[in-house]
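In this view, the complex is presented without one of its protein chains, the others remaining in place.
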Amino acid sequence: MSYDVVGKNIIRVDGLSKVTGKATYPQDISMDNMLYGKTLRSIKPHAYINVDISKALNLEGVKAVLTAKDVPGKNHHGVLFKDHEVFCEKKVRRIGDPIAFVVAETEEIAENALDKIKVEYDEIEPIFDPIKAMDKDSPKVHDSSNIVYHYKLRQGNIDEGFKNCEKIVENEYKTSRTDHAFLQPEAGISYIDKEGRYAVCVATQYPHYDRLEIAEALGVKEEKVRVINAAVGGAFGGREDITLQIHLALAAMKLKRPIKAVYSRKESFNAHCKRHPLIMKYKTGADKQGNLIALKAEIIGDTGAYASWAINVLRKAGVHATGPYEIPNVEVDSIAVYTNNPFSGAMRGFGATQIPIAHEQQMDMLAESLGLDPLTIRMKNIFTKGSKTSTGQILKESVPLDKCLAEIDKKMNFTQSYKGGVKE
Amino acid sequence: MKEIKFNVNGKTHKLNIKEDERLVDTLRNRLGLTGVKEGCSEGECGACTVIMDGETVTSCTVLTFQAKDSEIITIEGINGENKIHPIQKAFLDEGAVQCGFCTPGMILSAKVLLDKNPEPTREEARKAISGNLCRCTGYNKIVDAIIKASKYLKREGN
Partner (left out) sequence: MIKEGIGLGTMFYGTGYGNGFPDVSKAEAVLRADGKVAVHTGATEVGQGAKTAMTQIACEVLGLKVNDIILISEDTSNMPDSGTAAASRQTYNTGNAVKKTCEDLREKIKEEAKLKLNLNTDIGLKLKDGYVYVETLPEKSIALKDLAKDKSLKIKGSFTAQTTEMDPETGQGAPYWPYTFGACAVKVSVDTLTGEVNVLKAVFTQDVGRAINPSLVEGQMDGGFSMALGYALLEDINVDNGKIKNDSFTNYLIPTSLDMIDIDNILIEDPENTAPYGAKGVGEPVMIPVTPAILNAIYDAVKVRITEIPVTPSQVLKELNKSKK
């Protein structure tokens, strides 16, 4: 079937504005009578706080210093659990938690005012190790257990499965905490539009959800809030959670003037979520011919101080823990844990990116121990049309992994460069 | 305060500036040239790249007084008001743009390369943009675009 437009290399419709420099990112917008906002963030990972803003308020040119008291609606947000506070009221849970938002006539005044806010930190024992954080007696980041989520995958009989294996390989893998490092730091501008709505112009992945969260914090109906998504300078999951949206809208609501804020690169690093670092214990077994028989995995994800997308990330990690292979006996436990580290959330791949660092090395270890080459062992086990995944889902169509591997072998000669699993 | 004169995109500007005013702020906030992007404020990402007297500079690490009497080109001035420059066309044709935040800086780095070296190799193109970070494209289509632009420019020159 051929199409007129689908399948064609149409020049991207947003391209011209971008090559000419006319594409408008939120930091490129200025308005008359505009004020500037700056965020005060926690410098301690776990502490009760007491905030005194009086000196900052007295500084000439400072229009407002917003704290938890100034949130008329609910002082919370979060993509799944509402475990973030718009401004920390009593307790900070990570370095970088927002405590106050200064609004002033100029950026310099706002910056200076940050130093005049006095925060007393009454430190609580922090917890940084996700494994220790699972202990009943460990310090609690939120009120209840630090275990946010436990996904269990059970298929077949794992003990029997391993008994029937010719070779079993075991290892523990660890992945790093990484940043999206999109090139455009967070920025935004908020104002009251002609219809009386609180308009917030930002760069976000999901404007409608931002609108809902802003409305809830402002204590107004959703229709009273309008989110305008300017050009977005990359996201990769890092613009899923709210950063400055609510702060800006609160300031516009209170001061009835446009407010702009632009994060520095450093603040961007300290404001948005990170990729979940995972600890992955893997045990994989195959029969003599290289058919996978059993896989057991324990996956622990450090979600830091807030859950963000932890449930979806560790769920996705758990479902994909087998890799694209049919394995009759599977036991996977995938657990998300709170700590006082920077919070983890969405980042390109949602847990499915971390997992192959384990399962793909396991495959090569098995191949080597069985005298197979890396491509052949995969070809024996990959999903094809009609395969059942370890969750019992039937892949009824469009499963061209065999074609993918065949193309690779044509170019890289895995099967030819190995004889009996040993590379020549 | 200090008065300086410089030429930006073919137009002479006389400005009173603060001693510590950064060129990126002068261009963006006072001249309204928001095609100059700021990504890191320490000269690492190259988003704020402009051409100053024929060389690329990161305008976040240049103070405006250092630009005294210089000629500056930003993305807005690369080819007058209307028509797009062959490098811009090549970036579009080769799909070298994604989020677009690095794009103005990339195009200006490409221009300085092509002004000096009209027929660069892929390696030379890679080197020329090595001070411009891009998180979206993996750079390869940008390199393609620079090679394509050199052909467009050659054709135009003939």
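Note that the chains are named A and B in the order they appear, and that numbering of residues resets to 1 at the start of each chain.
Methods note: a residue touches a chain if its C-beta (ideal position, glycine included) is under 8 Å from a C-beta of that chain, and two chains touch if they have at least 3 such contacts.
As the structure is a computational prediction, the values presented were derived from the model and not from experiment.
Chemist: Looking at B:N9, B:Q88 or B:T137, which residue reaches the missing chain?
Modeler: With B:N9, B:Q88 or B:T137 as choices, the missing chain is touched by B:T137.
Chemist: Among A:L40, A:I109 or A:L375, which one touches the chain that has been omitted from the display?
Modeler: Hidden-chain contact among the options goes to A:L375.
Chemist: Residues of chain A in contact with the chain that isn't shown?
Modeler: Against the missing chain, chain A presents residues 3-10, 12-14, 45-46, 94-96, 126, 128, 151-155, 171-179, 181, 197, 204-209, 211, 225-237, 239-240, 265-266, 269-270, 274, 312, 315-316, 318-320, 323-324, 332, 340-342, 346, 348-350, 352-353, 356-357, 359-361, 363-365, 374-375, 378, 382-383, 391-393, 395, 397-401, 403-405, 407-408, 411-412, 414, 417, 423.
Chemist: Tell me where the left-out chain touches chain B, residue by residue.
Modeler: 40, 42, 44-45, 94-95, 98-100, 122, 126-127, 129-143
The criterion applied here is as follows: only the chains that are shown with their structure count from here on.
Chemist: Write out the stretch or stretches of chain A touching chain B in their complex.
Modeler: Touching chain B: residues 9, 11-12, 14-25, 27-28, 30, 180-185, 231-236, 264-265 of chain A.
Chemist: Write out the stretch or stretches of chain B touching chain A in their complex.
Modeler: The touching residues are 28-29, 33-42, 45, 47, 74-76, 84, 88, 91-93, 95, 97-104, 107, 133-136.
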